[in-house]
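Beneath this line is the structure, given in structure tokens, with notes to follow.
Removed: one protein chain of the complex. Kept in place: all other protein chains.
Just so it is clear, A, B and C label the chains in written order, and each chain counts residues from 1 on its own.
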Amino acid sequence: MSSISQALAATTSADHLVISDDPLHPANLIPELCRGFYHLGWVTGTGGGISIRVADKVYIAPSGVQKERILPSHIFVLPFPSPPDGDRVFLRRPPLDLKESACTPLFWNAFDLRGAGSCVHTHSQNAVMATLLTPGNTFRISHQMIKGVRVGGMKAALSYLDTLEVPIIENTPNEEDLKDSMADAMQRYPDAPAVLVRRHGIYVWGSDWEKAKTQTECLDYLFEIAIKMTAHGLLLVQK
Amino acid sequence: MSSISQALAATTSADHLVISDDPLHPANLIPELCRGFYHLGWVTGTGGGISIRVADKVYIAPSGVQKERILPSHIFVLPFPSPPDGDRVFLRRPPLDLKESACTPLFWNAFDLRGAGSCVHTHSQNAVMATLLTPGNTFRISHQMIKGVRVGGMKAALSYLDTLEVPIIENTPNEEDLKDSMADAMQRYPDAPAVLVRRHGIYVWGSDWEKAKTQTECLDYLFEIAIKMTAHGLLLVQK
Amino acid sequence: MSSISQALAATTSADHLVISDDPLHPANLIPELCRGFYHLGWVTGTGGGISIRVADKVYIAPSGVQKERILPSHIFVLPFPSPPDGDRVFLRRPPLDLKESACTPLFWNAFDLRGAGSCVHTHSQNAVMATLLTPGNTFRISHQMIKGVRVGGMKAALSYLDTLEVPIIENTPNEEDLKDSMADAMQRYPDAPAVLVRRHGIYVWGSDWEKAKTQTECLDYLFEIAIKMTAHGLLLVQK
Partner (left out) sequence: MSSISQALAATTSADHLVISDDPLHPANLIPELCRGFYHLGWVTGTGGGISIRVADKVYIAPSGVQKERILPSHIFVLPFPSPPDGDRVFLRRPPLDLKESACTPLFWNAFDLRGAGSCVHTHSQNAVMATLLTPGNTFRISHQMIKGVRVGGMKAALSYLDTLEVPIIENTPNEEDLKDSMADAMQRYPDAPAVLVRRHGIYVWGSDWEKAKTQTECLDYLFEIAIKMTAHGLLLVQK
């Protein structure tokens, strides 16, 4: 048996990493949360998803599958941090013809640059319309219920009087190619809790899955009301 | 054992106050109703909720948690009326690191000033857009299906020919700081069944949870149709 | 025991009329359908509902209750046709402080004037907005998927090339007072499958509950697309 086939055998049999009776185990949570995201219109047509990191393990859904039909057995487990040589390594991969989410390098930005415990990616039309209606490369809003959003996604909650800023990067044909421009935006906007991708969607992170999810909800709510306000000629930022 | 730790031990062991087989027990109803509110978009991202008062006990959800995932064991129970010294007292609090809803003083306005048995708070975008599109500080509509709304939230049902009035107060960074301006609006508008908070949401009350909930639905319906009518240039109040 | 209390005792004990293992029994269908209507936004805040007639019995939901929480035991059963003296008679009424739907006389219009087997009433915002955006007293649309709608609600299906006409009557403070104007509209528009009530909603009927429900869906779909077309300046009727 070659070392490669040994490694494959090992990872496909590491099912104990994704089998748990605990509904809050990441391999159970990811399918449940993705079903919820599907019904919110965030992951229509296989796009989008959520990754959860617990200590030195990262749980990731497959690419190109119906996000409302994921099973725990479909989940990939990767080590964190990545090995220094840069090759992608798996602690567990599904015994099917599945590939890990194309968002994996983008999720890693959130883990590496912010120490996040979870990262959500949606194709929400509210996020996309916000990128189309925002002049320039920064979405801004103030004097809304932005208290559910945290500085940099990880620190203190914003206040009603603060102005939320979310950078917008340009889309690329391949999701992986967004890695550098997303990282660059995260460094230029250290207080931003998310990065919008023009004509594509958004990446949002938090210290754990609950905070990543609730911040995604808050941001989506803000984009939605911003679109409505724009349609009525109302300004998004008050002095 | 100090008196404080004795009191804490007592309240965290008062689980019988929130454990019941009756689906209509407040500790069961609050989680169920909050799940429904989540799917209506009223409590996105941990905001909003419902409080129920039955005789001398008030049941309240925790602050800053996912409202579609509350469990009966998360519910706080407070005495009503409050003790005269003004300190907040609990008959039961969850054995977790949870804080009672920041809306607690606002819910109390409804109990104290109107004798309400329940109070709902939403961040509904229909309520928020109504506050943004209303010139001045009073939302008004007539000749709609407003029969589900009661005078002052507690008395006779409104008629199709009546004009519904809901006062709008200005938002503050801290939810608790709305207490006085909400109380003031309730006194100036004795017939209003609710108070809108600009760029934030709404507080609605009723004699029991059913009437608070159905009045919240009716008001949300009216705000939604008012927004559509405004977009089409139609007047909200007929002579 | 007086004859009135005897009659009451008889009707409250007639529970066999609403207890059935058959999910298609009207007393089981009405709660299920009303839950579906609630999630469509048709019966928000206790308004609206459905009545089903099977041979000489009419099944009706209570008035002023949460339509997503009706139980079979809440259902009223009335004889059809009504006794000649005009008093309302019950074969079965719930042993609770409930009143039959205020729409009862309106449902009767559909049974008496069209021989319908079911009648649906909604407060759908699509129906209400259609009454607000229609100049005059007749909603008209053509060249849409109107094949699910039947001539007079009971006969042959409409064709893509037909023009659907639905009369609009003016609302009144009391639902019962719509009876005569609804009947009048039904006689003036013998081919109409429904009657719209300005600023209020719609009554739709069919030969059975399935046809009443699917026609309500088709009409609501047509009102919704008519509103969108109007917003884009498109005409609803093609020559």
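Just so we're on the same page, a contact is a pair of C-beta atoms (placed from the backbone, for glycine too) under 8 Å apart; a residue touches a chain by one contact, two chains touch by 3 or more.
The structure presented is a predicted model; accordingly, all values stated were derived computationally and were not measured.
Every shown chain that the unseen chain touches in the whole complex is listed here: A, C. Of A:137, A:172 or A:207, it is A:172 that touches the chain left out of the display.
Only one residue in the set C:68, C:165 or C:217 touches the chain that does not appear here, and it is C:217. Although one chain is not displayed, its contacts with chain A can still be listed: residues 44-47, 66, 123, 125, 128-129, 132-133, 171-173, 199-201, 230-231.
Panel shows chain C; residues 143-145, 147-148, 159-161, 210, 213-215, 217-218, 220-221, 224-225, 228-229, 231-232, 234 of it touch the chain omitted from the view.
In this section, only the chains that are shown with their structure count from here on.
For the pair chain A and chain B, there is no chain touching both partners. Of all chains present, the one whose mean CA position sits nearest the global mean of protein CA atoms is B. A separation of 32 Å divides the Cα centre of chain B from that of chain C.
Touching of two or more other chains is recorded for no residue of chain C.
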